[in-house]
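Below is one structure, written out as structure tokens; the observations come after it.
As you look at this complex, bear in mind that one protein chain is not there, while each of the others sits in place.
Then we have chain A:
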Amino acid sequence: MDESEVEAPKAKPRPIVRLGIFLISHSLLFSVFCCTAGLLTLLLLPLLAKNTYISENALMPGSANPMLSSQEVSEANRLVKSLTSLDLQPKGSGIESQRLIAEFMSNLGAEVNYQKFYPRSNQFHPLHFFSYPDSGTTWVNVSCSSHGVNTIGIIRAPRGDGKEAIVLVTPYNPLKIGPGEALSLGITYSVFSLLTQVTWLAKDIIWLVVDSRYGEYAAVDAWLRDYHMPVFSGLGSVNAETCYGSNVQNEPKENLLTERKIHDGFRRAGTMAAALVIKVADRSEHFEDSLSIYAEASNGQMPNLDLINIVNYLAVHRQGLRVKVEKIWSLLNCKWLLILGEILESLGHVARSLNPQWKFGIPAADYVEGIATLASSLYYQALGVPTGPHGAFRDYQVDAITLEISSRVALNNKAKRNDFLLRGGWLIEGVVRTVNNLLEKFHQSFFLYLLTSPSKFVSVGVYMIAFALLVAPLPMVAASLYAEAHNVDPSSGKEKSTPSVRTTDELGITLTSCKWLNAAKIVFVVHLWGAVVSLLPYFICQIPSCTPTTRFGIWVLLSIFSLLILYLILGSPFSHVNASQPRKRDWVLLKSVTISVAFIGLCLMSVINFATAEIGALLMVPMCLMAQPLKLDVKSRSLRSFSRLVCNLALGFIAFPPVTFFVLKGVFEGFGGIAVGDFWNWLESIWEWSSATYLYLGMVYLPCWVLCIQVLCHRC
């Protein structure tokens, strides 16, 4: 931009350059405008949300009447009863209930097999962060007692070619079968028994009864790993065979027919088209029969929107269930949100009175609910931790959701239970039938979206705007700071690119570029430190028997220590001696480089996990843009500088990751039960799920915060 200016002053530069220069010279105004607009757009998202629609024509949800009849339901009821009666008996291994389920399955004519697995110990492997751990190495102390057994039943579509399959998953704990788990097994069994008789089946049906005693996700994941990446040569599996074989031999062979049909070999059906995890909520404090949908998988990946649409459509329009998606409840009582919603509503009324076609107003209550749902949608996507066992499917590019059905009444009565089973069964049957209609895989609808209600979504094209607006000032401000640092001249002040500067001292230019390099070095060192900090938990985990609090303490100490060491080795900005040049403007360059790096980091993160980048930008952008040495503000003693001082201090405090965590936790869950170890636990859960958010926190966010603090503390 300087180059264009030094040409003949009369010749007008190109319009795009002029625009750039204009924006850079008004970067303060521009950044204030953009940040406000970004925040506003985020708040306006519930208004901009569109109603969902079934995008794929082949699905045709609800076009067939449900075929599930009371006969299947009474059979299912029998299973539920025998499971609950089995649960009452004191038994050890829980193998009886699995045998019972397998027997029920094979009586239907399904192919049944068991799958043994060992719980994977979740360990932090910094080098295999995104790669799947090698299943051969994860068998930690294999003992016969500690395995789980999944039961798998497969119906082959009578006239299908067996290339595709639909998976139904019911997690249950064989050691202690809750009433909800038994009911979910019952619902799935009724659908399964219907599907063995129907002629319209085009895809195979896999019913995966998951042994959830080591966690639902782990069991589903173990099955999927065996399905997609079997190990043909391994001692672990051979060991498991022998263990299990002895178990089986002890059982009396009651039913020859059943025994013959249950093979040990791992059975497969083709490529999975979709997976449904079916659960029944144990307690119900709601006034209606409701259905909760959980969709978020690891790293904010979502299933195709069509899958959610089908479930929502069938549940609402066919079964009359109330569909819920998760929301942050504490936001519902927010006064300011309600006021904002009312303002927007009245704005909508005004707009409608101007032109009846402008319909952007929604009721204030809907707005608040939309915001609460949107916030939870953003939060769970940003966290990068799957919200249920369906997350394991997404790792293999299978669309999956968890459905949790809850009943309004207690299901002790047989008639009520039958009714509940029938309704749940109809819903599942409808979903299976709809997915069965699908010729191609799910690809028509959106994969990148945020939900504002079960039937409303914000697509990527809309929610990108908020992020883009938030992030846009960063390069502008960085450029303007850079230009400012280059042309700093007490006489010219803000006026930049006067030709005199260039002509007067060549030396100054070289020196500023040196300073630029120095600033870049500092930023690099801090980011290196960020990488070290994110690697530290690996070593801390090796320390045995530690409470989370002490681990957290060790981590903080080690982080500070490593920061000091890095500064000692690579040179601290404070010890940097440059006698000839005044040091007071150094911070400008440092801030400029920090902002550029933050911009790059945010943009990269928005590609990996948009929600993380969005939430990160909300914190990082104001912090980066506001940062200014405190001493300058203290010196100037005006109201403006005082308010900036306060803002800077508050932002610097709040944006420190642990503080942010505790503040958010306190706001949403109350400040009562906050322990220091919570933060460690939270981080541990993030890295266990190998969420990219962890990397973002360590490599982008924390260094950026440290650099901002450094700018704040700059001596000038």
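The definition used in the following text is that contacts are C-beta pairs under 8 Å (C-beta built on N, C-alpha and C of every residue); 3 or more make two chains touch, one makes a residue touch a chain; residues count from 1.
Definition applied: contacts and distances are computed from a predicted model.
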UniProt protein name of the chain not shown, from "Sorbitol dehydrogenase", "DNA-directed RNA polymerase III subunit", "Dynein regulatory complex subunit 5" or "GPI transamidase component PIG-T": "GPI transamidase component PIG-T"
Residue of A:D161, A:D282 or A:E669 in touch with the missing chain, whole complex considered: A:D161
Options A:K441, A:K631 or A:K665, residue touching the unrepresented chain: A:K441
Candidate in contact with the missing chain, chosen from A:R268, A:R322, A:R408 or A:R585: A:R268
Touch criterion as defined above, residue of A:Y214, A:Y396, A:F524 or A:Y538 at the omitted chain: A:Y396
Positions on chain A contacted by the hidden chain, ascending: 8-12, 18, 75, 78, 103, 107, 109, 156, 158-164, 197, 199, 228-230, 232-234, 237-238, 255-257, 260, 265, 268, 270-271, 354-357, 395-397, 439-441, 443
